[in-house]
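Every protein chain but one is kept in place in this view of the complex.
Up next is subunit A:
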Amino acid sequence: MARKVSDTRRWTFTILAWGVALAIFFPILWTILTSFKSEADAIASPPKFLFFNWTLENYAEVQSRSPYFRHFLNSVIISVGSTLLGLLFAIPAAWSMAFQPAKRTKDLLMWMLSTKMMPAAGVLIPMYLLFRSSGLLDTRIGITVVLMLINLPIITWMLYTYFREIPGEILEAARMDGASLGKEILYVLTPMAVPGIASTLLLNVILAWNEAFWTLNLTTSKAAPLTTFIASYSSPEGLFYAKLSAASTMAIAPILILGWFSQKQLVRGLTFGAVK
């Protein structure tokens, strides 16, 4: 039965919700607006909100100063690559934990997650030295592997949760029907878990795209993704807010667009199994 909601209540909550949404979105909005200002307008006090001289010069400047497209390509390769590589390991791992659990499976899952609680700065020096001695510094393959390892616990956990929702009897039926383990995963499990796998993929691409700590520390130019591209604008020459904003806008635009088009899938994936 629907609950009765008074008009005042409805209005209060609508305004409140919009307020919160705007507060969350404001930094992004401000960055986008600033990217169209001149450097002088960008630091003007009081700040100018909409009434300033709109200009595209920052974008032109950023384009000419650093190769946006190369960084963009690196970002795509690193985020998509690390996610696909992660799925390759996580699908069999999640399958075995969901359908052939051992006594310590729960502990193993907790332990995997606990690695996410470790402060990254604590292992930066050893990682850096390892990368240097094995020649992986500033290589796409090196940073891809690191990001895969960092996100692997989350990928495995998410897939594990989705797989758990699939009734074991269906897999047993497949086994009775003569499906080998490989065919069981290919024809029955994976198609049934597609919504879950898709949202895991999307979320991890976003996480890897935005990852800044390791990408900033382990890449400099050749393998540098968009995070490094942004950071290069908070340079020793001084802060250039407008150009920094233009760079940021260009960096977040692809992922924002991806997120916008896949939001239905993302939300469905994240709330998967909450209601049956």
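We adopt the following convention: a contact is a pair of C-beta atoms (placed from the backbone, for glycine too) under 8 Å apart; a residue touches a chain by one contact, two chains touch by 3 or more; residues count from 1.
Here, contacts and distances are computed from a predicted model.
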| item | value |
| --- | --- |
| Chain not displayed: protein name in its UniProt record ("Cation:proton antiporter", "Sensor histidine kinase MtrB", "sn-glycerol-3-phosphate ABC transporter ATP-binding protein UgpC" or "Sulfide:quinone oxidoreductase") | "sn-glycerol-3-phosphate ABC transporter ATP-binding protein UgpC" |
| Residue, one of A:V188, A:I206, A:I230 or A:A246, that touches the chain absent here | A:V188 |
| Omitted-chain contact residue, chosen from A:A179, A:A198 or A:L256 | A:A179 |
| Touch list for subunit A against the chain that is not drawn | 167, 169-170, 172-179, 183, 187-188, 191-192 |
